[in-house]
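Then we have subunit A:
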Amino acid sequence: MSSAAPRHREKAQVLDETALDRALTRISHEILEKNGGAKDLAFVGLRTRGVSLAHRLAAKIAQIDGTSLPVGTLDITLYRDDLSMRGTPVIRGTDIPFSIKDKTVILVDDVLFTGRTIRAALDAIIDLGRPTAIQLACLIDRGHRELPIRPDYVGKNLPTSRRESVAVRLREHDGEDRVVIEEPEEA
Partner candidate 1 sequence: MAWTRKDLLSMRELDAGEITLLVDTAASLQEIASRDIKKVPALRGKTVVNLFYESSTRTRTSFEIAGKWLSADVINFSASGSSTSKGESFIDTAKNIAAMSPDVVVVRHSSAGAADLLAHELPCSIVNAGDGAHEHPTQALLDLLTIREKKGHFEGLHVAIVGDIAHSRVARSDIHGMRKLGMTVTVAGPPTLIPPFVQELGAKVSYRLEDAIGDVDVIMVLRLQQERMTTGLIPSLREYSRYWGLTLDKLAKHARPDVLIMHPGPVNRGIELAPEVADGPYSVILDQVARGVAVRMGVLLLLAGRKGADAA
Partner candidate 2 sequence: MSLVIRGGRVIDPANNVDAVQDVLIEHGKITRLGHGLETGAGVEVVDASGKIVCPGFIDMHVHLREPGQEYKETVATGTRAAAAGGFTAVCCMANTNPVNDNGAVTDYILAKAKVEGLVRVYPIGAVTKNLCGQELAELAELAESGCVAFSDDGKCVMNACLYRRAMEYTLPFGAPLISHAEDSSLSAGGSINEGVVSTELGLPGQPAAAEDVMVARDLLLAELTGAHVHIAHASTAGTVRLLRDAKARGIRVTAEVTPHHLVLTEDAVRSWDANTKMAPPLRSKRDVEALIEGLADGTIDCIATDHAPHALSEKEGEYDQAAFGVVGLETAVAVVLDRLVRGGHLPLATVISRWSRDPARLLNLPGGTLSVGAPGDVTILDLDADTTVDPSRFQSRSRNTPFGGWQLRGGPWMTIVGGAVTRAPAR
């Protein structure tokens, strides 16, 4: 790997702080509606930003429903299908300190794109136990699926071109809540 990553510049803002929060509130309600309540639900966030989103969803559900749902962290590095093509694998660790047996696990990720990350996450979850069901919540669905994977809950559907990228910025990591589309700077 010789060249530096191409630089990106912001093309458009997709969600501001308020819109992002509203989307999460809506998703929380949808989760409760689809599952008939909060019983036997558990969140598993995909590192890194999926985890923060999962915590926010759990907090909202606690507010709405009064139930405190467990949140686990999943690192899918060891399940990727492109391990040797990406340089040194950086493993940040999986931490799911509760049993997922007989639970409905809601996977949470920030951006759903090709679907390969979610496929790896499914393999990882199934290796850890046997949940009753697995559902998927993503903040942004940007299309271009390469595998037959579909989300159960979406914050915003966002058609993009392949060369664009979607940047989700969260207070916990980036100091602000925003979602923007970026494109590579012309050389």
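Regarding selection, all candidates are chains of the complex that A comes from, given by their letters.
General observations
The working rule: a residue touches a chain if its C-beta (ideal position, glycine included) is under 8 Å from a C-beta of that chain, and two chains touch if they have at least 3 such contacts; residues count from 1.
Just so we're clear, the structure is a prediction, and the values are computed from it rather than from any experiment.
Within this complex, the numbered candidate that touches subunit A among 1 or 2 is 1.
Residues 1, 75, 77-80, 83-89, 91-95, 123-124, 127-129 of subunit A are the ones touching candidate 1 in the complex.
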